[in-house]
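For this depiction, one protein chain was excluded, whereas all remaining protein chains were kept in their positions.
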Amino acid sequence: MSGDREIKIVFTGPMGAGKTTAIRAISDAPPVSTEVANTDRATNAKPTTTVALDYGQLLLEDGTAVSLYGTPGQERFSFMWEILCRGSLGVVLLLDGSTATACQDLQGYAEAFRRIDPNQPFVIGVGRVPPDDYRLDEYARALGARGIVAPVFGVDVRQREDVLLLIETLLCVLEAQMPEPDHAAH
Amino acid sequence: MQPRPPPSRAVSDPDTAVRPDRRIAVLKPTGVVDERITHALQLMESSIWAFHGTTHVTWRMASVDSADVLVFHEGDTDERIAQWKSQNKPVVEIAVQSRLDSDTPNLLVYPFRATQVLVLLERLETQLTSGLEGLVPDESTLALASTDQDPWTFVEGLRTLRTLQNSEAWLVGREARTPILWVRGDAATYAAEPVTVQAIRRGALNPSRLTLEKGSAPIGGQAPRSGMELSWFTGYFASGHLAPSLTISTSYRMSSWPNFGLIRPSPSQMRVVAALAAAAADLSEIIRRAGVTADEAARTLNALYACGMLVRVSPSEPGSAASAGARRRAASEPRAGLAKLLANVRKHLGLGARS
Partner (left out) sequence: MQPTSQHFQAAVVEDALRLLEAFVDATPGVTFAVLSSADGFEIAAHPRGVARARRLAAMSSSLQALSEAMAGEAGLEGIRNLVIESNGGTVIVLGVGKVTPRLSLTVVARGDETLGRLLWASRECCASLERRLLPATN
């Protein structure tokens, strides 16, 4: 792999959805974060918030590094979304399924990232969704109505295997999009 | 890639072998009968005709002497019916009311839906190719005849419920007489004991043994679950061949992804779904692009179909928007070594090789 372009995967989503947790679950180096005091407790009770990015890494055996970026969640930092996901392998959107605005957030983020790059692989993980919850079907349908067919999974990003499920889905989507001769390469 | 045939079959893969025609005879009423019987027999004949090209084999109308299957109506005293039954040859009885005491394994109660005829024809084909006809009846044959209802009836039933969207009603699923699951009228949610849920997810529940009837909401300790889980697993384990409503030569695309957080797919299932998401495909294209067996491809397609996530692509459609996007992406970002990179990431995270 030539070294002229950074290889990265981006995690995005509203505050408290688990971006920092997800990166920490798979990063080989302790993740760097840019968290500061949250002065807007009315909107979200979390004491801190990411204002620039979270940064983690996968250090592969052949020396390649895959950067893992977490974006700030709030819309006022949307300029970071574009900067960070430019040229990335794909975007993982994390949502908190227990919030009242989850479905709205989903559509808002999906639209925003589609505008940034319509062809970029996009995987959605929704947390705090119990097994009887069929709202995910509605979320998928809401996306479908906007012409977006993207994976929407119920996950718990505190579990490493759930984060891996999201990453694996991203990899499968990328592999499925490759022209067929590449498949034969390995 | 040949699927492994089940032990009782001596025949080669039905998907690639030249299919024989099957002959079916319908005994017409000789005297005056209930008008509904006449309508039912007409419906049966027209359904057979309508499914030409859809079923695994072609069914042709024939005389009783040359037929593989005999269709008769209840109350018909034609002696050939008894002859056929004693020889254990496949028969189909058309009735206008349900009878619990019927000894006919294939009973169609009028009014019946065309899909029931389709399901029946496919089941008859299975019975004929597995060589059950002509066997001396013994316990195992009789057992097969009486319980070998199609699992597709259950799966299709769930699909129909989903379209009805009646969230107020509940249906109870009983195995023998014991209620084991409760399905809401819109199939969005179901409830069952944890041990039943485990059985469903393992494929140990046989939906052909279930009866589904109107009932009341569950009370007690059954955990509510997403209806998609029930549809996916019953659809997946129903058969290693495509569902009766799907055909080999049709291209399909996905309308949405299943919730893999709940289903926890195998790598093969993930690849099938990802391949379909990238571009519309028919069965053989799925097998090739996803690098999976015919069995796995068919089962995964069936599961998607059961969940209502599979959409037929008409021949005039150039393909889904997703495939156009994939082509654009591939064209604009030729990325040397991407396949190798992804393989290395897989290895690093312990995800297993792609194929």
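The chains carry the letters A and B, assigned in the order they are written, with residues numbered from 1 in each.
The rule is short, and it goes like this: contacts are C-beta pairs under 8 Å (C-beta built on N, C-alpha and C of every residue); 3 or more make two chains touch, one makes a residue touch a chain.
Worth saying up front: this structure is predicted, and the values here are computed from it rather than measured.
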Among the displayed chains, the hidden one touches A
Omitted-chain contact residue, chosen from A:G16, A:G56 or A:P72
A:P72
Selected from A:D40, A:D62 or A:E111 as touching the chain missing from the view:
A:D40
Decide which residue listed in A:I7, A:A22 or A:A52 touches the omitted chain of the complex.
A:A52
List the chain A residues touching the unshown chain?
32, 34-43, 49, 51-53, 72, 74, 76-77, 79-80
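The rule is simple: only the chains that are shown with their structure count from here on.
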Just curious, how far off is chain B from chain A if you go by their C-alpha centres, in Å?
36
If we count contacts the way the header does, which residues on chain A are in touch with chain B in the complex?
1-2, 7, 26, 58-62, 64, 66, 118-119, 125-126, 129, 131-134, 136-137, 140-141, 143-144, 147, 149-155, 162, 164-165, 167-169, 171-180, 182-183, 185-186
Listed in rising order, the residues of chain B that touch chain A in the complex are 188-189, 223-229, 254-257, 259-262, 264, 270-271, 273-275, 277-278, 289-291, 320-322, 325-326, 328-330, 336-351, 353-355
